[in-house]
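Here the complex is missing one protein chain, while the rest keep their positions.
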Amino acid sequence: MASIAGKKSGLTWAVQLSVAALVLLWLFPTVGLFVSSFRSADQISSSGWWAALFPSEQSEVYRTADPDDTRVPDGDGFVVTGNIFEDAPRDILSWGVSSRDIAAFRPGETADMKDGEQLTLQPDGSYEWRGSADQLKGRGQRIFVTATVPPEFSLSNYETILFSGSGQDNMAKAFFNTLTVTIPATIIPIVIAAFAAYALAWMEFPGRALLIAAVVALLVVPLQLALIPLLRLHLEIGIGKGYLGVWLAHTAFGMPLAVYLLRNYMVGLPRDIIENAKVDGATDFQIFTRIILPLSFPALASFAIFQFLWTWNDLLVAKVFLIDSTGSTTVMTNQIVELLGTRGGNWEILATAAFVSIAVPLLVFFSLQRFLVRGLLAGSVK
Amino acid sequence: MTSLSLKNVSKSYGAVEVLRDIDLEIEEGELIVFVGPSGCGKSTLLRMIAGLETITSGDLEIDGAVVNDYPPAQRGIAMVFQSYALYPHMTVYDNMAFALKLAGKPKDEIERAVRDAAATLQLDHLLDRLPKALSGGQRQRVAIGRAIVRDPKVFLFDEPLSNLDAALRVATRIEIAQLKESMPGSTMIYVTHDQVEAMTLASRIVVLHGGNVEQFGPPLELYERPANTFVAQFIGSPAMNLIDATVASAGQVTTVTMADGGHADAPIGSSESDIGSAIKLGVRPEDLSVTDSDDYLVKATVEIVEALGETTVVYFKSQNGRDPMIAKLPGIHKIERGSELRLIASPEKLHLFDESGRSFLYR
């Protein structure tokens, strides 16, 4: 296509720009959350996160050092010197000594206060405060500074969410609970579905076509229908609410897609190879474990990713089958929903908690995207 | 000693019968080739022998035991597939060792068997490779090696050379012939639709057509004494000419006449009842030669001349819708398009078939 004669390059540019716009639009929400998770509560509520990416003009209040301790005699008066920026120097635009006029002076100028009291502020933040003994005592002089502040981020939110936070603010337990739900709920259905898929793909028996049709049908049954009957069943047979119940539920709910995906893949494996294995003396069990499973790796991986994302991100199944009234088995999605209710305004907590919960899926997504795409293409019913 | 025998074997898929009452007795050490047009049931028959298809009716015996219900692995056979069917995730060594491992053979025995087979097939240096790093010919050899390693009673090949290019096909064909020679005790069954392969490799050929065995015999017998018009035309290239004729006189030598005035005396027996019946006179293109005399077999108008140097192939105008007659003359001839030629063949090269297509020799 690209080599076709007479193609306009203007159009290519339009395409580039529209894609760029689309990508930015799609990325913007996530980036907002990501940036917010590194800002303190004050920063979040005082400006939009987009402002945090650039140096911003901010008014801040500083105090000189305590005159009683640090003043030194100088001529007939005293002087206090120091630097208002202890560790983070910034660009001073203007400054003042009274809240009524915070931008009265430019850096380097000297403010004349009452009765010969003087304060000089240099661009680098160093000051010189002169005056009589009466004037230089008590608390330090306030200095109002308008300065450009470089972007400032910290990991303290993560520290709170993962380690030091208490109660709802601490996601560590929910994180492990989620893992506990997810990993068995990903691995077990694969094993079960793979066997069934092999039978449906490569074994002859009456009713096979009917079973495949049934799997396709169950593929779209909303799991909402399963909630009450299964919860009742679980309570009746003594599984109750807990990990076992949620594992079973996830295993079963993932089963139609798993069987469908794996069968479609296995059917595509060359018949000759399987027949050759039969001639070589392999039993069905051996054909399955030695030939089919290794060759089906891409499909297994696709499904594993699906199931992982789905169980990790799930809220409903966990709420119904796992989380009891004690809440000790809460998962991250549930804890975030609760945070939304109780700490709806605390964006530093919310954003960080949400980002912790989506970090793992994103990691999986970016590292294993290839398999995910392949699975999607095979899994959408044609 | 009989190695493998089929007794009244039939195969149906639902209502469709694809093989009918097949009877074959195959001796130990033979190399049998199944040939026939596409869809005639060659692969199905082979797969039934292998145990990959069930036998609808009839008995299959290997070494005297009925094995109809045995799974493939217990029949003492090995099979080489057209697509090679190498396990893509195993190295050449593992591919060859797979069956022995499954059979629970001790490690050193496996190692020895694999190395021996690899040496025979010059695969030694490839043992650690994966199939995807092999050329087509090498893959083919691995597939054969995998069969050899198992030391089977019967080797089954389903069109093993059809995925190779022409040159490699010839080379591999010769290799298979040598392989057979080095294993005089083993029986091989080989499916192909390439008659050169069939003629060069086979000790006996089975010609299949529409689910029936048309003829079963050594290659030259099929060529010289075809049992019916199908075999006559299937074996040999270009195909045998079939000319409409009428029996003029019967006896030890049968005299036939053609509509265009030609006639022939074939040293083939016939009975009085045949006199006057319409038959087919068969003569191979390479057996025809040009003559000036009035004592000709047929005369026909030249349509196309293909001068190949070594031979000259002449295509004649077809008469009343039949297949055009072909003559294959040795050497270079100057023949005009549109000229009429008189053709003749020596009597012992003639074949006679009755209306149903059966050869007079097999009545």
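We call the chains A and B, going by the order they appear; numbering starts again at 1 in every chain.
Keep this in mind: a residue touches a chain if its C-beta (ideal position, glycine included) is under 8 Å from a C-beta of that chain, and two chains touch if they have at least 3 such contacts.
Note that in this section contacts and distances are computed from a predicted model.
Chemist: So one subunit is absent here. Using its UniProt record, which name fits best from "Radical SAM protein", "Spore coat protein CotJC", "Alpha-glucoside transport system permease protein" or "Phenylacetate-CoA oxygenase subunit PaaJ"?
Modeler: The record names the chain that does not appear here as "Alpha-glucoside transport system permease protein".
Chemist: Going by the touch rule at the top, give the shown chains the omitted chain contacts.
Modeler: A, B
Chemist: Among B:69, B:109, B:124 or B:165, exactly one should touch the missing chain; which is it?
Modeler: B:69
Chemist: Give the residue, chosen from A:93, A:149, A:162 or A:192, that touches the chain omitted from the document.
Modeler: Going through A:93, A:149, A:162 or A:192 one by one, A:192 is the residue touching the chain not shown.
Chemist: Among A:171, A:261, A:295 or A:354, exactly one should touch the missing chain; which is it?
Modeler: For the chain that is not drawn, the touching residue is A:354.
Chemist: Touching the absent chain: which residues on chain B qualify?
Modeler: Spelled out for chain B, the touching residues are 67-71, 74.
Chemist: Touching the hidden chain in the full complex, which residues of chain A are there? Just list them.
Modeler: Considering the whole complex, chain A reaches the absent chain at 1, 4, 11-12, 15-16, 18-20, 22-23, 26-30, 32-33, 36, 44-50, 176-177, 179-181, 183-184, 187-189, 191-193, 195-196, 198-200, 203-205, 208-209, 211-230, 233, 243-244, 247-249, 251-253, 255-256, 259, 283-285, 288, 309, 312-316, 319-320, 329, 333, 336-337, 340, 344, 347, 350-351, 353-354, 357-358, 361-362, 364-366, 369, 372-373, 376-377, 380-382.
We adopt the following convention: only the chains that are shown with their structure count from here on.
Chemist: Can you give the whole-Å distance between the Cα centres of chain A and chain B?
Modeler: So the centre of chain A lies 69 Å away from the centre of chain B.
Chemist: Chain A touches which residues of chain B in the complex?
Modeler: Touching chain A from chain B are residues 47, 50-52, 71-74, 77-79, 81-89, 98-99, 102-103, 146, 150.
Chemist: Quick one: which bits of chain A touch chain B in the complex? Just the residue numbers, please.
Modeler: Residues 270, 272-273, 275-282, 286, 290-291, 294-295.
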